[in-house]
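Excluded from the complex is one protein chain; the other protein chains are retained at their positions.
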Amino acid sequence: MTGYFSDIPKIQYEGPESDNEFAFRHYNPDEVVMGKRMEDHLRFAVAYWHSFAWPGGDPFGGQTLERPWFGETMEHARAKADAAFDLFEILGAPFFCFHDLDVRPEGESFAKSCANLDAIVDIFGEKMEATGMKLLWGTANMFTHRRWMSGAATNPDPDVFAYAGATLKSCLDATHKLGGANYVMWGGREGYETLLNTDLTREAEQAGRMLLSVVDYKHKIGFDGPILIEPKPQEPSKHQYDYDVATVYGFLKRFGLENEVKVNIEQGHAILAGHSFEHELALAASLGIFGSIDMNRNDYQSGWDTDQFPNNVPEMALAFYEVLKVGGYTTGGTNFDAKIRRQSLDPEDLVLGHVGGMDACARGLKAAAAMLEDGGLESMRDARYAGWEGPEAQKMLSGEYGLEEMAHYVETTGLDPQPKSGRQERLENWVNKFV
Amino acid sequence: MTGYFSDIPKIQYEGPESDNEFAFRHYNPDEVVMGKRMEDHLRFAVAYWHSFAWPGGDPFGGQTLERPWFGETMEHARAKADAAFDLFEILGAPFFCFHDLDVRPEGESFAKSCANLDAIVDIFGEKMEATGMKLLWGTANMFTHRRWMSGAATNPDPDVFAYAGATLKSCLDATHKLGGANYVMWGGREGYETLLNTDLTREAEQAGRMLLSVVDYKHKIGFDGPILIEPKPQEPSKHQYDYDVATVYGFLKRFGLENEVKVNIEQGHAILAGHSFEHELALAASLGIFGSIDMNRNDYQSGWDTDQFPNNVPEMALAFYEVLKVGGYTTGGTNFDAKIRRQSLDPEDLVLGHVGGMDACARGLKAAAAMLEDGGLESMRDARYAGWEGPEAQKMLSGEYGLEEMAHYVETTGLDPQPKSGRQERLENWVNKFV
Amino acid sequence: MTGYFSDIPKIQYEGPESDNEFAFRHYNPDEVVMGKRMEDHLRFAVAYWHSFAWPGGDPFGGQTLERPWFGETMEHARAKADAAFDLFEILGAPFFCFHDLDVRPEGESFAKSCANLDAIVDIFGEKMEATGMKLLWGTANMFTHRRWMSGAATNPDPDVFAYAGATLKSCLDATHKLGGANYVMWGGREGYETLLNTDLTREAEQAGRMLLSVVDYKHKIGFDGPILIEPKPQEPSKHQYDYDVATVYGFLKRFGLENEVKVNIEQGHAILAGHSFEHELALAASLGIFGSIDMNRNDYQSGWDTDQFPNNVPEMALAFYEVLKVGGYTTGGTNFDAKIRRQSLDPEDLVLGHVGGMDACARGLKAAAAMLEDGGLESMRDARYAGWEGPEAQKMLSGEYGLEEMAHYVETTGLDPQPKSGRQERLENWVNKFV
Partner (left out) sequence: MTGYFSDIPKIQYEGPESDNEFAFRHYNPDEVVMGKRMEDHLRFAVAYWHSFAWPGGDPFGGQTLERPWFGETMEHARAKADAAFDLFEILGAPFFCFHDLDVRPEGESFAKSCANLDAIVDIFGEKMEATGMKLLWGTANMFTHRRWMSGAATNPDPDVFAYAGATLKSCLDATHKLGGANYVMWGGREGYETLLNTDLTREAEQAGRMLLSVVDYKHKIGFDGPILIEPKPQEPSKHQYDYDVATVYGFLKRFGLENEVKVNIEQGHAILAGHSFEHELALAASLGIFGSIDMNRNDYQSGWDTDQFPNNVPEMALAFYEVLKVGGYTTGGTNFDAKIRRQSLDPEDLVLGHVGGMDACARGLKAAAAMLEDGGLESMRDARYAGWEGPEAQKMLSGEYGLEEMAHYVETTGLDPQPKSGRQERLENWVNKFV
C-alpha cells in the first residue's frame, strides 16, 4: 500500500447490522445467489477515469480534488496506478476499466503517447498478476483532446479519422494484452453541434466503416471479447449518433454487425434519452445485444449526466432482474461509471462511494434473484399472453392469416374483445415484497 | 356551403401587406418556387380529427367546443362531413386526412362500424369528385376505444390483434377506394405502461407480423401509396415502440421492411423524443425513409403533445430546407395535425389557425428555397468534408485501409491533425439572411 | 357493504412475511412510532375523484373503467357514496377528501348544484358519524367545466370570478359542516395558455383578492382549519401561477397571507416543477407554510402528471423525514391523490393500489423515524455549520459586521478558507442503513 488510503482497511462483509461504514453490509463476495457466487454475478469494476483522473471540475468551476498523482509525467502515472491498485485491493472489486488518456500522459506525438501507454500496460500487467485484478474493458478517450472536437470516426477531416483508427488499434492492443473481457466504444463526439455544418449520411458511413474496421482488427489479433457500444443521446454533443439501444440496434443492422457488437448500458444515459434503465436493459436483452452495464444513477431533476453512485435499491432490483432474466453477464460486468461529488474531497469519500454502490447492487441482486426464484412475475406475464398459444393466434403470428382472414374471423364470430386488467399496482406491490 | 362558416369567405392570397386576417399573406398556391407551384410543393392537408372530432377536452377538463355535428349518429357524421368540406373549400387546401373513428359513428358490431365507414366513404367520394379535394392519407384509430387500451397489434390478447387486423383492412380499403396517396399507422397504444406486465420480445414480433400483413395486403389490393409509420416516444403510453425515426428504422430493418415503409414525422413528437424537428427530417432523408409531415409545433416548456399550429418561420424554414434537399414530397404532404386551443371556441378560430399555419409554412418554404438556390450552406458543407476526396481517405472509407494501415499512416507521417472552426455562428447568421 | 367490493375483506395488518396481497405488511395503525400511533402519524386520506369519479380517460382515449355509479343523477351519487364508504372501511383509512364535482351531479343552475351538494353532505355526515370517517379536506373543482376554461379567480370575465366566489363559499360551507380539517385550493386553470391574451398584473390582483376573501369568510364562519394552496407548475395550463412552494410563498407575502395560508404539496407537482419532493417539503417547513401532502408519484420519464400510487420506499423515507423533522402533521395528512392506471379495471386493483401505497408510506415513516431517532444526520449537519456559533460569525449574521468589516477581517487575518468535504456519499450510505 502506497499510503494514500493508509488508514482505511480492506473492506470486509460484516452483515446488515454492522455500524461500520467501512464494511459491506450486503455485498458478500462468496455468498451464493442462484447457484453463483455474488462476486461472479456482479463482476464489479472500478472506473479509472472518475476515481483517479477527474479533478472535480464542472462547467462553472475548476479543480476541487487534490491528488498527489495529478500531473502530466510518467512518474505521476505510476503513482496513480499505485493508488488505483490500492483502492482495488481495499474494495475487493475484481475488475477495473480505463481509457488510454486516464492512465498515461499525452506524448508529443502519437508514437510517444503509444509508448507511454505501453509502459503503463506493462505496469498494469505486473500489478494484475500480483493481485489477481482483471480488466473488464479498455477503451479509447477520443473526446477530450481538441483534435476530437468535431468527432473521431465522424470527423469531417479524414486525418482525424486516421488518428482515431490508430488510437483504436493501440487501445485494442492494450486491452488484448491485458486480457480484457470486452472493448468499449463511447462516441462522446460522434454527433453534431449543429445540423447546419453536418452531413448525416457521410458521417454515418464513416462511423459504420470504422466499426467494421474495429471488428476486423479484433478478429485479426484474436481478441475474443465483444465490442460494446455505449449509447448516450447527447452531452457533450447536441445530438449523439448512438442515442439509445434502439438506435444502436438500427445502426448495427445497417452495417450487418448485430451479431458482432453489443451494448454497454448506462443508467444515466438511459434517463437522458427518456427511458428507464430497466427499459434499456430489457430491450437490449430482447434484441440479443445486451453486453455490460455502466452502473451509476442520474439525478432525476438534472438535465445532464450526473454520474452518481447508485443508491436506490428498488431501482437496482429492477435492473438486475433484467440481467438475471437474460442469464446474467457473460463477458460483461458492473462498472461503476460513477464519480464522487466534487465536494467529496477526502480519500474516505472515494472509498465510501464505492462501498455504498456495491452494497446497493448487492441488495438489488438478491432482491432480483428472489423475485425470479419466486416466479410470480413471470407466471403472471405468461398468463397474460397465454391466448397466443391458441391455433388461430398462431396462424396470425406466423403470417398464415393475413388481414383478410383476420377480418373474416372478426366478422364471422362477431368478435368483440373485452379488455382485461393490466394489474400494474398489484405487480408493483408484489415487487415491493422483495425490495 | 352549409352555414357553419357562413360569414367567412374563401381565403385568398392578398400579399404580405394585407391587413385582412381572412387572407393569405404568404401562401399563394400558383406562385412558382423552384420550378413548382407552391400548392404542389406544400400539399397541405386538413386533419379531420382535431378540426372536426375533438371536443376540446384535456386531462383536467371536458368539452369546451360546441359543434352542431357532435353526436353519435350517421346524421351527425354527414353534417360533420358537410362542415369539413366547407372548411376545405374556404382554405383551398388540396388534401385531407382522417381516421375511421373521426368520420363515422361506432357501430354495435365491427360489421356495423364498417358499414358506417363505407357509407361515409361514399359521401366523401362524391364530395371529392365535386370539389377536387384529395385524400393525403387514411388511418385507423386504434387507441381511443377501451378495447385498445393494452395495444392493438401488440395486445396480449390475440383477439384484439385480429380486431386490429380487420380494422386495418377496412381502413386500407377505404383509403384505397378514395385514392389516398399514403396510409399512415400511429401506434398510440403500441407500447407499455409498465414493463412489469410486458413481454417486449413477443410484442415486437406481433408488431412486425402485423406490419408485414399490412404490406402484403396493400400489394394485394394494388394500393400503391407507401405505408407510413408515425414515430412518437410516449404519450399516451409510458413508452411507445415507434420512439423516433432511428428506432423505426431499426424495426424496419429487423423485419426487412425498410424499402416498403416510410415515416410520417411530426414536429411535436420529435421534440418529445429529444430531437429537433429538422433532425428527424434529415435523418429520415438520410436513411431513405422520409415520407410525409405532420406539421404542428409543441410548446417547448410542456412535456406533452400540444399539437399547436406552427408559427415560428425560422423553424419552418429549416424543416422545409430538409424537405427540398431530399427532392420535396413524392406522395407525402404537409398535414396539419394541429388543433386550435380549447379556449378558441369560434368558427373563425378554426379557420384562422389554418390560415396562420399555411402562411407560416409558405414563408418557411420560400426561405428554404432561397437558401437552397443560393447554395451557400451546401458549398460550405462540401468544403468541410472535401478532404475525403483524397486517395488515402477513400481507402479508409472503402475499407481498403484497416486500423493497421491507419496506424502506419499516422506514425510514418507524424500526423497531428489540427481542428478547424465549425463556424456555427457564421452559418446561423447566413440562415438569418433568408428567414 | 353494498356489494361492489364484496369479495374483498377489510385489510388487516399481517406483518412483513405475509403472502396475502389483501393484507398490510407494514401499516399497522396502532403501532407506536416516536410516541404516536402510526394512524395518527400518517393520517391517510382516500381521494374521491381518482377513485370514484375518474372514468379512465387520457388525452388519446376514453373511458375504460366501468362503475355502476357512473352517471349524472343523485341516485348515482348516492351509489357512489356507498361504494366510497365501503372502500374506506375496507382500507381502514381514517380520512377522505373531495371536490364538489366528485360527489354531486351538476345542476341546471348554481342553486341546483348547491342543493345537490347539500344533499350529499347530509349523506356524508350520516355515514361519517356511523363509521368514524373524517374529512381531511374539501375543495372546489373549478377547472373541469367549460366555464372555467380561462380561469376561475383569474378569469378575464368578472362573472366567472363571482361564480368562483360563490362556489368557494359553498365548498367551504360543506367542508365546515363536515368538520373538515383543512380547505384546499388547486388552481388548475389559474394560469394561462398564452401570454398574448393575458394580463399578469390584473390576474395576480384577482387571485390575491379571492384568497383574501376566502380567508375572511373562513374566519367569519369559524372554520379553524388552514387554507392550503396546492402548487403545480403547469398542466392543464401552459403556466400556472402557483408554480411551486417558493412561488406560492412570494404570492402570500405579497398579499400579507403567509400566516394564514399553507401549502398542500404533491410529489408529482414537485417533479414537474424541477424539484425533488423532499425539497418542496423542506422548503415549506423552512418557510413555515407546510400544511399537508398529496402523496403520489410521477413517472420520472413522463412530462405530465401521472398520479401513480407511491411505491419507492427510499423516496418515501426522505419525504417523511422532512415531515417528522417539522414535528409531523398538525391538521394535514397523507392524501392519496393517486389513481390506478386506466388499464387496472377491477375492484381489486382499486383496493390494492391503496394497500400498496399505504404500506410504502408506513415503511417510509418507520425508516424516517429510525433516522431521526438515530440522530446521525442531524448531528452531522449541526457539525457542518458549527463555525457559525463563533463570535465573528455571529456578528456577520446579525449585521453588526458589514462588507467593510468582513474585508478588514479577511485582509488582516490573511484568511484563505479551505473547503471541507461535503460527504454526500457517506450520508447517502447512512440513509441506506435505514431504508
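To keep things simple, chains are lettered A, B and C as they appear, and every chain counts its residues starting from 1.
The criterion applied here is as follows: a residue touches a chain if its C-beta (ideal position, glycine included) is under 8 Å from a C-beta of that chain, and two chains touch if they have at least 3 such contacts.
Computed from a prediction, not measured in an experiment: that's the story for all the values here.
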Touching the absent chain when the full complex is considered, from C:125, C:165 or C:328: C:165
Which of B:12, B:259, B:379 or B:424 contacts the chain that the document leaves out: B:424
Interface with the undisplayed chain - residues on chain B: 21, 25, 64, 271, 274-276, 300-301, 309, 311-315, 340-341, 343-346, 348-349, 352-353, 355-356, 359-360, 419-426, 428-433, 435
Chain A residues touching the omitted chain (full complex): 56-64, 143-146, 148-150, 188-189, 193-194, 234-236, 238-239, 272, 299, 301-305, 341-343
Footprint left on chain C by the chain that the document does not show: 109-111, 146-147, 149-150, 156-166, 168-170, 172, 193-202, 204-206, 209, 212-214, 216-217, 220, 233-234, 239, 243-244, 246-247, 249-251, 253-254, 272-276, 278-279, 282-283, 286, 318, 377, 380-381, 384-385, 387-388, 390, 392-393, 396-399, 401-404, 406-407, 409-411, 414-420, 422-424, 427-428, 431
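Keep in mind that, in the parts below, only the chains that are shown with their structure count from here on.
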Geometric centre distance via CA averages, chain C-chain A, whole Å: 38
Centre distance in Å when chain A and chain B are each reduced to the mean of their C-alpha atoms: 35
Shared interface positions of chain A, touching two or more other chains: 274-276, 419-420, 422-424, 428, 431
